[in-house]
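The structure is given below, and queries will be raised subsequently.
In this view, the complex is presented without one of its protein chains, the others remaining in place.
Labels A and B are assigned to the chains in the order they are written; within every chain, residues are numbered from 1.
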């Protein structure tokens, strides 16, 4: 309630007059984490961070701060929603709006719909456990009635912006079915006023100009795989003739000629071989004209599953690889090039912006189901891409239903989905609930189940936790230590540079 | 320098000696140490919460079998190696444990102290403004103004 207390005069008062007449302050929810031997980072409930000297959290919590002697820090803490001078802070409604904004990726619910249009492939990549080299279309291509039902479910999503992504096998081996699916979706989506982005994941080996002409007309985006220079790519991605790299590069050039640079992206998968060649892989991406690279760890499904010691070693190797590659990427930036790493960009967006970042693997609630759903070639419905990989090795934990028998409600709100929702929120997971990086990280029950045999997971040995904890810590440390790096990172997250 | 009167100084000195002596005795009995394959650590029940102890020990479960007892006002923590660990490494683990105990206790203090405001925050975040607070402070100029009056 406002009060009517007119001032007696307009005499200027000094700054001390404007401090709240409070003998002490109240804590707001925040978490902290040791950054290195000198510093720690504080993170508030909406993900804003503040790097401070080691021991500061203790001083704050034990009320050892002095408003006068720690004036700057005290101001930072009040302004940054770490402490407040009232029990319910004056700006709590602003903080609530920010919390809502951060979680607003939920409003749209599932947007990414993966269609495994065929399991057939002409590659025999050694890290792939699902594809088949076969000409048996009847058994390994998605049937028309399943495509129809998948589209029907997709269009029931509350989201106005949908992504329909065709995967394989090698999706282009069933290009006729892709065309069928897109042509069927177009009028239905238009009627419902939903915007659909079409993406084909392909190794580009069987790409031709007819396909590209269709993609161009229908604004279909292509996503390909490039694991690095030829000696790595061809080793990872086996095919008759050992020419996967050459075909990919040829395909990239051809696709760019038709679609423009922006409509073709590439993903890399890190393998044991890659781990020794971070700079070569980064250079390869740069030389091929890419201005971003996504350094993805070896998928847990390539790991010796449930072998904790080996997994830990593998993830340490990956972290070292990642850091070396990241430094090399930063060197390009320091020479004035724009070139960003996508995983860092996702994390940095969570650290530095007030906006929601809906990346499937780093969401809480988890991205599986709430963000992504997968329709397999045989009509089975899975919570994510990883879920169907598990299924290929006989584990059907994350099979949510089947297109022949189940309704939208059965799949998205069924028993399995409900059971999963318990472990999809890292705010309540052991080890995560107190973690300073909670709001930058996510919950991944599928990964937990695959690597640790429990959807809850066990953080001390979790490779997911080891990787994210260290990478997030490292990114904050880099930013804090070097203003130029901070500027480069701020450039990566910019709304202006969407490339 | 604040000026203390003589009796107060005396009292302060006595208090210091008493607490210091208690501290030293406690230390002798409950000194953190390594014995064989085990780390023994102690935490004063009056200072450390149960939640902090367990949340801290959670992170040691990959290397150790852990047990907790309460004895004479102290948590007694025993961490026994699950695999072979060198004595040097054990010392580092003990040092980390001592740090972590304090950190997790601090975290628990924040959790408990901010429970209400955190609940309120989340309730507000998922409400439609019906829980909004009245704005703070005064708004008027010297002439007199109220946001609830119709004409200025």
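Assume a contact is a pair of C-beta atoms (placed from the backbone, for glycine too) under 8 Å apart; a residue touches a chain by one contact, two chains touch by 3 or more.
As a convention for this text, contacts and distances are computed from a predicted model.
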The complex's invisible chain, by UniProt name, from "His-Xaa-Ser system radical SAM maturase HxsC", "Cobalt transporter subunit CbtA", "Carbon monoxide dehydrogenase" or "Ferrous iron transport protein B": "His-Xaa-Ser system radical SAM maturase HxsC"
Identified contact with the non-displayed chain, of B:47, B:92 or B:139: B:139
Residue, one of A:54, A:90 or A:206, that touches the chain absent here: A:90
Among A:148, A:433 or A:494, the residue in touch with the chain that has been omitted: A:494
Interface with the unshown chain - residue positions in chain A: 2, 10, 12-15, 17-20, 48, 75-76, 78-79, 90-91, 93-94, 97-98, 353-355, 487, 490-491, 493-496
Residue numbers in chain B that touch the chain omitted from display: 129, 132, 135-143, 145, 147, 149-152
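FYI, only the chains that are shown with their structure count from here on.
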Computed distance of Cα centres, chain B from chain A, in Å: 34
Chain A - residues contacting chain B, complex: 1-8, 10, 26-32, 34, 45, 57-58, 61-62, 86-90, 92-93, 95-97, 99-100, 103, 308, 430-431, 434, 458-461
Complex interface listing, chain B residues touching chain A: 55, 58-62, 102-104, 106-111, 113-114, 117-118, 120-122, 124-127, 132-144, 146-147
